[in-house]
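Worksheet: one structure, shown below.
Note that one protein chain is taken out, while the other chains of the complex remain in position.
Our next item is chain A:
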Amino acid sequence: MTATSLGAPVERREGRQKVTGAARYAAEYHLPGRAHAWPVPAPVARGRVTAVDTSAALALPGVLAVLTPDDAPRLAEPEDATLAVLQGPDVPHRGWCVALAVAETLEAARAAARAVRVTCAAEPHDVGLDPGHRDAYEPKETNAGYPGRVEHGDPQAAFAAAEVRVDTVYRVPPLHNHPMEPHTSTAHWDGDRLTVYTSSQGGTTVRSVLAQLFRLPEDTITVVSEHVGGGFGSKGTPRPDVVLAAMAARHTGRPVTLAYPRRSLPTTVGHRAPTVQRLRLGAHTDGRLTAVLHETTTHTSRVKAFVEQAAVPARVMYAAPALLSSHRVVPLDVPSPSWMRAPGEAPGMYALESAMDELADALGMDPVELRVRNDPECEPGSGKPFSSRHLVECLREGARRFGWAERDPRPRSRTEGPLLIGTGVAAATYPAAAVPATASARALPDGTFAVRINATDIGTGARTVLAQVAADALAVPVDRVGTEIGHSDLPPAWLAGGSMGTASWGWAVHEACAELASRLAAHTGPLPADGIETRADTAGRADADSPYARHAFGAHFAEVAVDSVTGETRVRRLLGIYAAGRILNARTARSQFTGAMTMGLGMALTEGSTLDPAFGDFTETDLASYHVPAHADVPAIEADWIDEEDPHLNPMGSKGIGEIGIVGTAAALGNAVHHATGIRFRHLPLTPDRILTGLLAGG
């Protein structure tokens, strides 16, 4: 009998290619005659382009063309309006692309872009998010299709009547995805056939969007995303790079690479929208919640409505007879927000889990016990039973490992010289879902197997884990299975996003392989020269409505040291315990959890971005000023999980794990800072300026 490879810590297959530089990324396709492009950002936050003078740029050596709104190829109107680049004179925000320089070299393109003279008729702009803004409105739907408002049980009255109340406001600033590889595409036309090498989380969508924009049959477009240097949501759907590269290649008749400059990413590829979140929690003195009110205000651009669904976790987390979860959004002259790792859950759970900590404080109750006491029977927002929910087990196991029982709950009770030491806890949740996908599996006469699916590896180890899924279904050793992904000639599948990639792709791979296994069992004699192939399409099953509420859960524990001299907060320990169904690869799963926890650490402590009121764009645009955690910031981070069996998910029994690691981390750290200092900071990030000011005012 073959031991199943599912769950084993199999090494990622492309690891060697990556560390030796052999793995090719989108800018590394050195096609003959390739040219380079560089975007020209709008210098005003609102207005119209009245003139683009390209003469100086075109006079520079090596410059091939400058595309402008006047002469760029006309596109069909995109569904995502951020892709309507160079289609008209309107400037919806600062940094909007208003011209594109194309030249023989990257350096020449950059110089040409700088030499383009753009004249704009500027109009007054407004980038200030304020919950009382006159343009604020309640959207029908948020991102990911959630209702803008869920309300039951007269929450206002229940809150007013509660024995213990917490009423508080939290602020999360704009945040930036900043994947290591910027948004990059190399485009090449052969007659009316278009090939793009693009850094995307999902090539299938890139192809359909390009087909629509350029009015081409999909089968004339090839999209290759062999390796992707991170995306964190910002490459979920096509970004302007692939559209502009294709336009420039068509315009010049040359292959063109556009690698977006780091400084342009914040205004171009989406950001996590800032939120102002009011939390009201009402409870009995025994800790049972009577009312949960989570109201969030966020911004969106004039280009499209994207509503960060920060109030949605309140519909999942705790039992309370009265619930209000609602959103308001203000359209401003800001760059378009979009997905960033755990949109909704990351900022929303920061606020909800901080408020739970405040409630525990008000009750004089242990914050772990408060969460346990309010663990619901059914999903509060929908009334559905959970397919599985082991938050309590995560909290208990985490508490045990962290040594929570030895904690002195009194704030500011532990010091080491000038250091104030504190610990905190927070829960995490993320939806477990899947979407339809197709895949093929082929058994070859030499005893090997070829699995093909247009999945994308954004650094998670998709090739590896899909081979494990296939090997498990075929009951063969994993090294006999080859996986081909990242190419639009492969059977179509959805993107790596929403923590749904592995569940969706794995489902199709499992079905194709299970069928192949039964075909092989029935087969006698040698295999034909080209083997036996099966195909699977999970439409109708992967997207079937479920009677269950399906979510992963987790618990985060954090220890911090706050320096009372400087206000610097440094993390000492971070522990995440997850209940996420079956873990399919222990090695790559741990890497995803700890990576996301590191991102949550950044969200809590270091990552700050400012919308400049005068100019309307972000001030922190490089990695020297937008502070993602450095190695020195990241202490021993430990991630682990409890065994969870859930028959209501997919054939592997897995829940997505790409995002949940960020979800509770910021709150756990914020709660630890409160425990350390006795001061509640409610505005991220917790940088020394804020902490020191708070210590001096309150300490």
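Criterion: a contact is a pair of C-beta atoms (placed from the backbone, for glycine too) under 8 Å apart; a residue touches a chain by one contact, two chains touch by 3 or more; residues count from 1.
In this text, contacts and distances are computed from a predicted model.
K.L.:
Missing chain, UniProt name, options "RNA polymerase subunit sigma-70", "Ethanolamine ammonia-lyase small subunit", "Tricarboxylic transport membrane protein" or "FAD-binding molybdopterin dehydrogenase": which is it?
P.N.:
"FAD-binding molybdopterin dehydrogenase"
K.L.:
Which residue, A:Thr4, A:Thr285, A:Ser382 or A:Ser625, contacts the hidden chain when the whole complex is considered?
P.N.:
Only one listed residue reaches the unshown chain, and that is A:Ser625.
K.L.:
Looking at A:Glu218, A:Glu484 or A:Asp633, which residue reaches the missing chain?
P.N.:
Spelled out, the listed residue whose C-beta touches the missing chain is A:Asp633.
K.L.:
Identify the residues of chain A touching the omitted chain, counting contacts across the whole complex.
P.N.:
The list for chain A reads 41, 43, 60-62, 105, 107-108, 110-111, 114, 418, 565-568, 570, 605-606, 608, 610, 612-615, 619-622, 624-625, 627, 629-633, 687-689, 692-693, 696.
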